[in-house]
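A protein chain is absent from this complex, but the other protein chains hold their places.
So, chain A:
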Amino acid sequence: MVEVKLHDIGEGMTEGEIVSYLVKVGDRVQSDQPLVEVQTDKMTAELPSPTTGIVKEILVSEGSLVPIGTTILIIESGQTKQVQHEVTVSSNRNKAEKTNRLILAAPYTRKIARELGIDIEKINGTGPAGRITDEDVYNYGTKAVEPMAPKIKEVTNNEVESDEIPFKGRRKQIASLMSKSLFTIPHVTHFEEVDMTNLLDCKQQCKDSGVNVSVAAFFIKAIQLTLIKYPIFNSVLDEDHGVIKLKKEYNIGIAVDVEDGLIVPVIPHVEQKTVKAIHEEMKIAIEKAQNNTLTKADISNGTFTISNVGPLGGIGATPIINHPQTALIAFHKTKKKPVVINDEIVIRSMMNLSMSFDHRVADGATAVRFTNEFVHLIENPSRMLLEMK
């Protein structure tokens, strides 16, 4: 008997949703054959079979949310025939799990857990080498008190009736990342106006010659070129070691709006890519995001993020930085507007952008110089050509 358990498939996840089974009871499976699709906070992953054998039992139904360590299904791999024996194994499951797990935690952390009445062995550590931090205990504690909610509901009987959406999975992950970013990074946002006319002309010319690339691809290239001049915005503040790490790769994340929330696939090594290549990769990334097939690699190692909300509308925003990055730019709706150029009123395609940055790391003047440079490249696409490698 081999119990297939939900294990941590990346970045200290604590729970996952069973999306669908790729096998059914009685199926013969090979070692490493995918058994089940699991949706974590950030991505969908397949759990491979740890052994060759026959699927004996499926314990968790599709659509259920289960914590790490839960046995999902059982594979019969050997000659085990005694049903009695099998029962003993499964009833002892929880006990065995508890005593076998090695827990790394400082005495003080253990004390907090004990005082909160939390079994520390159930917590997944996010500290170095998987150590459980004080924060992990507090976070777990918040989860543990969730069952209290219905009680409160009974008491306040004059509450307005409401429909309920479960606050879990990706929504919850987004919430926690956003709170973390906003609570740790002192955000400053400044706004700028960009004349898109020349870039749109350039895009049209490309299209006429048979190459259709999106405006966003130009943005990404221009951002990367600007980051070379202002590397402070391609950095991560490492407070623990008292350093600002200027990243030597330009991995630009694109905030993509999909049905169940925001997800940020990353275009790696933009500095090595043409606008066309960026466009192609971006198309694939967005498609993957929409189909929920992004892997951990697709969403990791971003160094700067853009949010292109233009197609939806809106003229300004105060975007929240994608922690632990240093800055994020949002692009808004482009519309034709009367603009004064050389004392004449002309019609130009204008767009607003909003740049949020970490005021611990950079100052307003640097951020303004950064956007000035970016705007200059976008307004003069030919200049951008000269800068490209």
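Operating definition for what follows: a residue touches a chain if its C-beta (ideal position, glycine included) is under 8 Å from a C-beta of that chain, and two chains touch if they have at least 3 such contacts; residues count from 1.
Rule of thumb we're sticking to: contacts and distances are computed from a predicted model.
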Protein name as given in UniProt for the chain not displayed, "Poly(3-hydroxyalkanoate) polymerase subunit PhaE", "Alpha-ketoacid dehydrogenase subunit beta", "ABC transporter permease" or "AraC-like DNA-binding protein": "Alpha-ketoacid dehydrogenase subunit beta"
Residue, one of A:Gly117, A:Pro166 or A:Gly242, that touches the chain absent here: A:Gly242
Contacts of chain A with the absent chain, listed as residue ranges: 106-111, 134, 240-242
